[in-house]
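Take a look at the structure below.
Excluded from the complex is one protein chain; the other protein chains are retained at their positions.
Moving on, here comes chain A:
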Amino acid sequence: MYSKGATTAAGSKSVAGSSSCGPLLRARGIAKSFAGNTVLHSVDLDLHAGEVVGLLGENGAGKSSLMHILSGGLHPDSGTIEMDGQPTQIGTVSDGIEAGISFVHQELSVIGALSIAENLHLGRMPTTKRGFVDFGRMRSEAGALLSRVGASGIDPRREAGTLRAGEQQLIEIAKAAGRNPRLLILDEPTSSLTPHEVEGFFAYVRAARAAGTAIIFITHRLEEVLSLCDRLVVLRNGAIVSERRPAETTRQQLITDMTGKPAIYEYRQRQLRETTLALSLRQVCDSDHLENISFDVREGEIMGLFGLVGAGRTELLEVIHGARPLASGEMALFGTPVRHRDPSAAVRNGIALVPEGRKTAGILPQHSVRENAAISSLRRFSGTLFSDRKGDVTRMEVYRHRLGIRMARDTQPISTLSGGNQQKVIFARALMADPRILLLDEPTHGVDVGAKSDLYEIVVREAERGLTVLIASSEVPEILALCDRVAILSKGRLAGILSREEMSEDRILTMAFKEH
């Protein structure tokens, strides 16, 4: 079924109009592991001039590591890279740029205080004869670059920090385009773009392809790769599991390739005995984003919260958790009206959060595993002024088994654990606070497939014990695997609620796009 061996020949056939000699880039046997955790097993990949390759795979499949290796940001443990048939050492990112490889990262690196024109010319600003910056030339060049990527509406004199995330993304793409790369790597470039911006961006990709650029396009949006790419490569657990032509495959087949099974985790039908309302929201608004959101969550229910980027998932969780002020509307917890001024009040009231962004908002990097797990429940278990250190040890042991956290000692720094294990510690932290409602914000971002299904198992088990769970996710399969119901947000409004029977990927996505 997989056509791994035959790609080289098949790949070059698709290159219409470009030279018929070997591939632009040939990677062989690329392997990489971090602290004993193998992320890439001997990957072979060929890229041809004038070809758009869609790279698919779940989070943790090894896409980013592979792209960092190709662009010089990471060194492979073994394997070779050839460009134009010549073995190449791409030691650093600047080596990669030198060799004509540009990588547009998912994380934006636009410098907010500089103008767009300055951002686009960072490190290579044109100067006048007297040695001053030639602003006029920089502006006109910036304007030309912006219209190439379909953003001609943006004034290059504007401060970059005033742009929306989607516009900033276009700036990043224009920055890469300005280098006229031979290989352009785009990591989730469309996640924050509006449909109109996506069209302009696609036009740029097609033009670059016609000009002979090889393009790697990473995305989770299957429709986009199916319509844009010449070839689709699927990575799973650090190995290439399939290479397909868009015309000869289906979404379902690609999902199966990516996850290894039709669904990563099967939904288990659960009978909700409880009819108690754990959380009810009425006309909830924050100061700038959310508008009149009302819904109820029953005790023991797993409620999904789905939306595209900017839909307000995180904002809504922040309001419930007290991190963002509730501007108007009502919120009730088990029938009692509440209004939290600070997350500390919410945690005392039994609302715990596993935040999005494990590194920035989750872990205390200099603290041990045990201290990380205990931080939410210090006050709960301390009868006096002093913290309950013996109890912390016991509780850590309990949760280590309950959540299957793999570690040598609970005194080791949390930063020495793998991403999945760190996330389990953050789960342990939330559960130790003995919450009545557990809020999960993108709980499986950046964890490997194994840890992902462990985390799903934990969520379902805790819900069966009566814990109410509200899970915000941008991954439809995650919602389908876990949730009893899903609330779909679109541009800060509630677009609708789907029950288990009504839930399907198409309906969820259609609703999410409603306001767009």
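Just so we're on the same page, a contact is a pair of C-beta atoms (placed from the backbone, for glycine too) under 8 Å apart; a residue touches a chain by one contact, two chains touch by 3 or more; residues count from 1.
We adopt the following convention: contacts and distances are computed from a predicted model.
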Omitted chain (choose from "Carbohydrate ABC transporter membrane protein 1 (CUT1 family)", "Monosaccharide-transporting ATPase", "Na+/H+ antiporter subunit G" or "Cell shape-determining protein MreC") - UniProt protein name: "Monosaccharide-transporting ATPase"
Which of A:His196, A:Arg379, A:Arg461 or A:Arg500 contacts the chain that the document leaves out: A:Arg379
Touching the absent chain when the full complex is considered, from A:Arg221, A:Arg348 or A:Lys514: A:Arg348
Residue in contact with the excluded chain [from A:Gln86, A:Thr336 or A:Thr360]: A:Thr360
Residue ranges of chain A at the interface with the undisplayed chain: 321, 323, 342-344, 346-348, 352-353, 355, 360-367, 371, 375-376, 378-379, 382, 385-387, 389, 429, 433
